[in-house]
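Excluded from the complex is one protein chain; the other protein chains are retained at their positions.
For subunit A:
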Amino acid sequence: MSLSERLHPGINLAGTDPESHEAAEEVLFGFWIFLMSDLVLFAVLFATYAAMSVQGIAEGPRPAEVFDLTAAFVETLLLLFSSFAFGFAMLEMKYRENRRGVLLWLLLTGVLGAAFVGMELHDYYVMITQHAAPPQASGFLSAYYLLTGTHALHVSSGLVWMAIMAVQVAVVGFSTPVKLRLMRLALFWHMLDVVWIGIFTFVYLFGVAS
């Protein structure tokens, strides 16, 4: 493989040092595989939800009775915009190596992500208090809370990771490990978007429509 083929889009490790790119290749490939196995986990949760949202209603409410499509839509926008902001953070790192710029964009990403988690928690609160729909109510709700909860937990751990990366950018600056970690965090964050699109479509839109 030539050097240009080995370069990973999105990071600017020293252009003349093929060895550091080889090292990067290994780390990023490993992270892609991690994301893949994480997606297998989500696939299993989706499959569980698919079965239980039909057969696991029991005496509890149906999907259409408990979902708030407006809130889910706003959450979708929050998460997508946070990914958009992360994209700018990465561009800032790649082309300017500008600490302040990267930190500001990361802050915006984090605020949007935190707002997403906050809204989701609020959704849960409304479901439990107003619709009598806690996870213990039925198999369908157990599966719903596990699927969206696992996603929310991923987003929350992404936020913690982001805070740590902000400290590292501020303290260490743009060393190769820091750049690679930011790159991996970005991949992680975008994957969570993909999963959320699945949740929004399959759980919310499909749930309200059916």
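Quick note on the criterion: contacts are C-beta pairs under 8 Å (C-beta built on N, C-alpha and C of every residue); 3 or more make two chains touch, one makes a residue touch a chain; residues count from 1.
Here is the rule we use: contacts and distances are computed from a predicted model.
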| item | value |
| --- | --- |
| Candidate names "Putative spermidine/putrescine transport system permease protein", "ABC transporter substrate-binding protein", "Copper-exporting P-type ATPase" or "Cytochrome o ubiquinol oxidase subunit 1"; UniProt protein name, chain not shown | "Cytochrome o ubiquinol oxidase subunit 1" |
| Among A:Leu77, A:Leu121, A:Ile164 or A:Ile197, the residue in touch with the chain that has been omitted | A:Ile164 |
| Touching residues (missing chain, whole complex) on subunit A | 25-26, 29-30, 33-34, 36-38, 40-41, 43-45, 48, 51-52, 55-60, 135-143, 145-146, 164, 168, 172, 175, 177, 181 |
